[in-house]
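For this view, one protein chain was removed and the others were kept in their places.
After this line comes chain A, so read on.
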Amino acid sequence: MTASPAEPARAKGPRWAIWLPLAIFLAFVGLVAIGLFKPADHTVRSRLIGKPMPSFDLPPAQAGRKGLSSATLRDGKVHLVNIFASWCIPCRVESPQLGELAKAGVVIEGISVRDSADNLRTFLSENGDPYAGIGADDDGQVQLALGSSGVPETYVVDGKGIIRYQHVGEIRADQLAMILQKLQEAAL
């Protein structure tokens, strides 16, 4: 390869090549301008709405009562799935609202995250027990699969097991009507 120094490393490309960087740059500006001025919802929750519940089968969190599996959520009824834990302070704050909803006939399924049976019993006796069943998510796997960012978090799931609404954080008293509205919409 002792070629004569004939070809320069930068061969004379076609004339348009010189405009290529500008074209790439303009494409970049166009792309980010779209991203900037038509802001899509960046949050995780929007991705779950309209999607089926991931499949899971959690054992009961307390002896002698129901656990929770994704099959239960496909039984044709609308469910409210509440992720909670005894160690979570906002969960105490929302418990009266869950009680109200249960009184109104809403089926509430619980997923108790990284909890112990003793603590859970104390929690339920102090704050009331609105749950039809409670699944024990001891390693938080289901919580992760749901893309939940923390506890409490509540999902409205329709009769086919499709997530229709996700509520991040505790349900406050003034949000009860809204939650009931979402439940009715899911029943249609």
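Just so we're on the same page, a residue touches a chain if its C-beta (ideal position, glycine included) is under 8 Å from a C-beta of that chain, and two chains touch if they have at least 3 such contacts; residues count from 1.
By our rule, contacts and distances are computed from a predicted model.
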**Asked** Going by UniProt, what is the name of the one chain that was not included in the view, given "Putative spermidine/putrescine transport system permease protein", "CysO-cysteine peptidase", "Heme lyase CcmF/NrfE family subunit" or "Iron ABC transporter ATP-binding protein"?
**Response** "Heme lyase CcmF/NrfE family subunit"
**Fill in**
Cross-chain touch to the chain not pictured, restricted to A:L31, A:I49, A:A104 or A:A173, is A:L31
**Message:** Under the stated touch rule, tell me which residues of chain A contact the chain that is not displayed.
**Reply:** 1-10, 12, 15, 18-19, 21-22, 25-26, 28-29, 31-37, 39-40, 42, 47, 114, 116
